[in-house]
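One chain of protein is taken out of this complex; the other chains stay put.
Right, chain A next:
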């Protein structure tokens, strides 16, 4: 119990550069998948939300999508997840056209969406694939919640719930992880913790990551590349070529200003 708690605390400390160089877990090889959007459009009734949008996301890239509310960010995620079909154009993951839901894509929702009537471990192992207990325990350990496996979700804090949701997404080793403003409701301190955690896990697993956010600072902190969406299309496609661990600094501020200018 004590050693687990210590491990958890240790894991939550800001990771240094070395930890990124040698990933925490080298259980699996890099399995990020490329995502290609070719002139996709999405209309709801007569209203056009996305308009001939083209975007090519490389395998294992960390992309942040920024934009005002109603710019089509969430719609874009739902299309890539396969929850909604595209109206026009082609959307492919690793070269295969997306048709409906798929196991290699996982979505982290804005709210954690845990099943309140199942213990934390059973929430993480929701698929109940063979050997789910072991993989779920492993995933919980990755997010630093190994000691909460048998708790009910109701007793967890907001940040802990999101970490459980993250563990649930990681269990199936997704090739693409989509995040729909999952840290929006958290306080600043917890949010910073979650950023560290996400970057550490992403460095280890190398899934392709698409993060939706309206927080430009968050986008600059986390992503390799920032896409600004406006009126259903790409208004800016900005590389972020900074070393990891970029809480502040002149370059980060400059990038933030560029992005803000296009939102």
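Operating definition for what follows: a residue touches a chain if its C-beta (ideal position, glycine included) is under 8 Å from a C-beta of that chain, and two chains touch if they have at least 3 such contacts; residues count from 1.
The rule is simple: contacts and distances are computed from a predicted model.
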Protein name, per the UniProt record, of whichever chain is missing from view ("Universal stress protein family protein", "Response regulator", "Succinate dehydrogenase/fumarate reductase iron-sulfur subunit" or "ABC transporter permease subunit"): "ABC transporter permease subunit"
Residue among A:74, A:87, A:118 or A:256 touching the omitted chain: A:118
Which residue of A:156, A:176 or A:219 touches the chain not shown here: A:156
Residues in chain A touching the chain absent from view: 81, 83, 101, 103, 106-107, 109, 111, 113, 115-118, 126-128, 151-157, 168, 172
